[in-house]
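A single protein chain has been removed from this complex, and every other one stays in its place.
Moving on, here comes chain A:
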Amino acid sequence: MKKPMARATRENIYGYTFIGIWVLGFLIFMVYPLLTSIFYSLNDVRFTADGIRTTFVGFDNYLKIFQIEQGFVFVESLTAFLQQMVLQIPVIVVFSILIALLLNQKIKGRGIFRSIFFLPVIISSGPVINELISQGAGGTNIFDSYGFITIIESTLNPGLAKPIVDLFSQIIIIFWFSGVQILIFIAGLQKIDGQIYEAAQIDGAGPWQSFWKITMPSLSSLIFVNTIYTIVLLTTFSENKVILSIKSNMFNTVTGFGMASAMAWLYALVVFITIGLVAFLFRTKNSRRRT
């Protein structure tokens, strides 16, 4: 009779049998490409007749981003993207909380509204959104026609008005990026025990107080999740100018794979810093509440 294996050994074997394929894939499609990409970013990479030729150039690729024209275009699109993202993330998160709150009320036709708000997730791809905007279906004309934009432009100083006007001109796109977040918030709202609200009411709390003292604290971890999700969504959107710039530099004879890789890493760094900053903010906020 076979001697039964120790529990721990068995768990190890079974565990790795199930996740083994992921570990393998992670090495092949993630670790290896990441290392290669670091290597490329430190080299001048050329496609030649007999394969890829690399010449070590150190940090030249990174420095050149700030020196040559193709690099300037990239840096410009990166800063523009960052500015946009800083505005868009709070708008998307706040908007999805509001919609989730509305949809969480006892109203008729909840299902219909919920499916409408989720619809963009199903159909929005880069080319589709592009077509909609270029053919005037982006919906910005709704705001234009009521003179919204002119009011903002004439009342605020130009430095402040421009980002706000930009925001409005993309309002549909922002709405369209909030489908999953709305559902996640609704799920979160439904988990809150109704009795807590009743208890608060008896103690004399109004809806406003209940919202800030009960609803928001219970959503705080989901706000974090959704903020991260929104960042990833925006940074991987295929029509994002930074991504387009990296892609065009891949096949540009001046820059090539080397500089494109350097740009990609610079972009990754910016994304990591943004996510790190968000994580830091949420952590300090939460620890303050606990004390």
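Methods note: contacts are C-beta pairs under 8 Å (C-beta built on N, C-alpha and C of every residue); 3 or more make two chains touch, one makes a residue touch a chain; residues count from 1.
Going forward, contacts and distances are computed from a predicted model.
Set against the options "Acetolactate synthase", "Carbohydrate ABC transporter permease", "Copper-containing nitrite reductase" or "Membrane bound FAD containing D-sorbitol dehydrogenase", the UniProt name belonging to the omitted chain is "Carbohydrate ABC transporter permease". In the complete assembly, the contact with the undisplayed chain comes from A:236, out of A:79, A:150, A:220 or A:236. The chain omitted from view is touched by exactly one of A:119, A:199 or A:254, namely A:119.
Remark: the residues of chain A touching the chain excluded from display are 8, 11-12, 14-19, 21-26, 28-30, 32-34, 36-37, 40, 52, 99, 102-103, 105, 107, 111, 113-128, 130-132, 134-139, 142, 171-172, 175, 180, 183-184, 186-188, 190-191, 201, 206-207, 221-222, 225, 228, 232, 235-236, 238, 243, 246-247, 250, 257, 260-261, 263-265, 267-268, 271-272, 275.
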